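A protein chain is absent from this complex, but the other protein chains hold their places.
Let's turn to subunit A:
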């Protein structure tokens, strides 16, 4: 869908001209005075078109703002510029015994400013919480060029309205994030990864409950993927082999634990797995014996977006749903689409986040008609979110009412009008056009 879009944008401002927030500020001030629309860009890994110019918007790329400003070794508070690539921050912290509170497959390219602007979730939200909790402060440039300094480094600060939360997840529509202050957890040495087979979705749910109860504080990730996802991974990802040969299972669950005591964690995990096996929740499974095996297992899950792209045309949906009902949607989609396309499902089961993908032989409006608006209506009926972590961007700009009330969206529109009266920041994105004007 996005590949069919052309852009008329003819000006991209990047390296050399966007090294400091002062430069971003003067660019925005000028654009605001001339009512020139802008699109902020960072790592360009967004999947909802939030970073794509629609007409002739000026692209402001902050990649050259990639310095670490400070790091407090005692508190773990990192202050850095928005253009820092996530993987580089992870390496920087690794040398100092800390980790970033978020991790995603796109870490090699995505930048922290973009992560914050989209309130990225990722693989470890279950353990470390969302960016709304980990970001202690940020600096953003408003539409009129004003540099808003909210770059606090305090755990607790109840003085007034906490403005930074407006910018976290607003996808560049309220301001351009230029600096971030984030709380980083200490790096714990004992990491264990288990890959398990379940015969049905109900077992996956029960397993999640048992994992939370029995693994408790050491649980750091709980991901699921279905048989169709595994088939896709085996067919399209290089170097991937079936961890539980010879056959394919209906469901797979990836559990990761992170703690400080290797033998204690291992014992806890093995006791949990034994009771899960005896209780019939898992039919088979493996435990990684070294870091290489753990990476191979993660690669199966993290590589699914890549495998989907390689498989061909793909319609993808990122939904938050009540865990009990989550897979019902997948089954209904399979019934609706029958032989027209393959429905592939995986996601952060621990967070109730389903990544629903329809892999089709070609882009086809007939197929799309079977998917939309059914998917959105189903989600809305079950009080779910039509965008759990990817954001609204361009693709879902007119879909917000499936998950938010008109009254709420009206307040959002008022805030947008207050902070960006000329509507120059990332127009046509996030909120429906009809509600802004």
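Keep in mind that, in the parts below, a contact is a pair of C-beta atoms (placed from the backbone, for glycine too) under 8 Å apart; a residue touches a chain by one contact, two chains touch by 3 or more; residues count from 1.
Just so we're on the same page, contacts and distances are computed from a predicted model.
Candidate names were "Sodium/hydrogen exchanger", "Electron transfer flavoprotein subunit beta", "Gamma-butyrobetaine dioxygenase" or "serine--tRNA ligase", and the UniProt protein name of the unshown chain is "Electron transfer flavoprotein subunit beta". Looking at A:233, A:253 or A:273, the residue that reaches the missing chain in the full complex is A:273.
Only one residue from A:151, A:234, A:287 or A:323 touches the chain missing from this view: A:287. Here one chain is not drawn; of A:243, A:259 or A:352, the residue touching it is A:243. Note that of A:159, A:263, A:362 or A:434, the residue touching the chain absent from this view is A:263. If you put the missing chain back, the residues of subunit A touching it would be 94, 189-191, 195-196, 241, 243-244, 262-263, 270, 273-274, 277, 282, 284-293, 295.
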